[in-house]
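These notes are about the structure you will find just below.
With one protein chain withheld, the remaining protein chains of the complex are depicted in position.
Let's turn to chain A:
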Amino acid sequence: MTAKTPMIEISRLRKCFGQLEVLKDINLQVEQGGVVALLGPSGSGKSTLLRCINLLVTPDDGTIRVGEASFQFGKSVQQPKTRSLAAFRTRTGMVFQSFNLFPHMSVLGNVIEAPIHVKGLDRKTATDQAMAQLEKVGLADRASQMPDTLSGGQKQRVAIARALAMEPEVMLFDEVTSALDPELVGEVLQAMQKLAADGMTMVIVTHEITFARDVADRVVFMRDGYVVEEGPAREVIDTPRMDATKTFLSHFHKGASPR
């Protein structure tokens, strides 16, 4: 792959839930090592777009490429097979607002689960790699604990380590700090910031505008299923051009949460 080819390429993407058209002709590219913050009011389709990138949601129309794997969708195109979908998803890591750790497994068990059963690594190798990932998020000493004994911030960092253990090319984050107590937000953002500095390609749905401005290099602003405005993070956040973006951001400058 040449340096010019974007890591993620989405074109003419459409998605309907019944009558409701949630994504309308989305075109988006993310460069290798790029960090994109996806902003927009509630219901604008941010989560749906993020879930289309790893095909947790199947688009109705358009193409999606991550690294060297691409899928086309449309009426004339056959739905991809379960197995090829699963293989595609190993290229992307995803972290959810509600952590979704596996409660019946220890922290280490959570992290080694997919490397062993999806990638086929042996337990020893998987454990070594998992411990390295847990080290990175500062939780190596919690490896044998069960998830429900952890704080929200710790859970979310385990979820990040779990996704990273599959060595994805891309990481997707969907409001990963929204369920956290304010004093726990920092530790998770810090882990993400470190990941960005390490050169991971990331798409982040967030309401942490300051974080988006500092860590993301691009901002994509969505409304009603469209990309309304897109550009360098500081430029879009400090001097938005579109009215929708201005209105949305003004809520933050007043210090109120837009949720």
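One rule holds in what follows: contacts are C-beta pairs under 8 Å (C-beta built on N, C-alpha and C of every residue); 3 or more make two chains touch, one makes a residue touch a chain; residues count from 1.
By definition in this document, contacts and distances are computed from a predicted model.
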item: UniProt protein name of the chain not shown, from "Glutamate/aspartate import permease protein GltK", "Electron transfer flavoprotein subunit alpha/FixB family protein", "Amino acid ABC transporter ATP-binding protein (PAAT family)" or "Succinate dehydrogenase cytochrome b556 subunit"; value: "Glutamate/aspartate import permease protein GltK"
item: Touch criterion as defined above, residue of A:G34, A:G67, A:G93 or A:P240 at the omitted chain; value: A:G93
item: Among A:A163, A:M192 or A:V219, residue touching the chain not depicted; value: A:A163
item: Residue numbers in chain A that touch the chain omitted from display; value: 54, 56, 82-83, 86-87, 89-90, 92-94, 96, 98, 100-104, 113-114, 117-119, 159, 162-163, 166
